[in-house]
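Apart from one protein chain that is not included, each protein chain of the complex appears where it belongs.
Entry: subunit A
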Amino acid sequence: MSVNLSKGQAISLEKQGGGSLSAVRMGLGWQAAPRRGLFGSRTREIDLDASAVLFADKQPVDVVFFRHLVSDDGSVRHTGDNLVGGAGQGGDDESILVDLQRVPVHIDQIVFTVNSFTGQTFAEVQNAFCRLVDETNGQELARYTLTGGTNATAQIMAKVTRQGGGWTMTAIGTPAAGRTFQDLMPAILPHL
């Protein structure tokens, strides 16, 4: 298991030997609501959504979320919206891939968030986590356990910041409330 980041903890994404990380992935996983049958079941599905907001000098420039799966420049890609969750066994149900070397030069921060689109708080969702992975070798860089946390419907997870030629990751881990990333913007700005 990798680093369980605590709030504000920063990790440099520089590799030893000077090279910096080239690609990171944010993974989000949760366990689908139990289902008894198909007909007549009024199961409340759980839909968590991962988003990444790209900032240039504290101005939001672009966003990658379930309605805009690829940033205009193509450097950040969402692999697709999962509306119900997965088996809850640690697999990522939604992923956002960031090609750090292709991020446009003016983008200096990328903030990752998680929202509960269907409104369940993280306390109600089973086996929910989000994590950041070094995509080049699959190493987990950071992980948050969302389940059982606060009664929040959103979490501002972490940000990657451009520093010189490389990138640094900082854990934020602030709970917030909102259906999509738009609702989180006021909560994100203080962390930039």
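Worth pointing out:
Operating definition for what follows: contacts are C-beta pairs under 8 Å (C-beta built on N, C-alpha and C of every residue); 3 or more make two chains touch, one makes a residue touch a chain; residues count from 1.
Just so we're on the same page, contacts and distances are computed from a predicted model.
Chain not shown in the complex: UniProt lists it as "TerD domain-containing protein", one of "TerD domain-containing protein", "Xylose isomerase-like TIM barrel domain-containing protein", "ABC transporter ATP-binding protein" or "Formate hydrogenlyase subunit 4".
Touching the missing chain, out of A:Leu100, A:Val114, A:Leu141 or A:Ile172, is residue A:Leu141. Interface with the hidden chain, as seen from subunit A, comprises residues 1-6, 11-13, 15-17, 19, 21-22, 56-57, 59, 61-62, 70, 72-75, 102, 104-106, 134, 136-137, 139-141, 145, 147-149.
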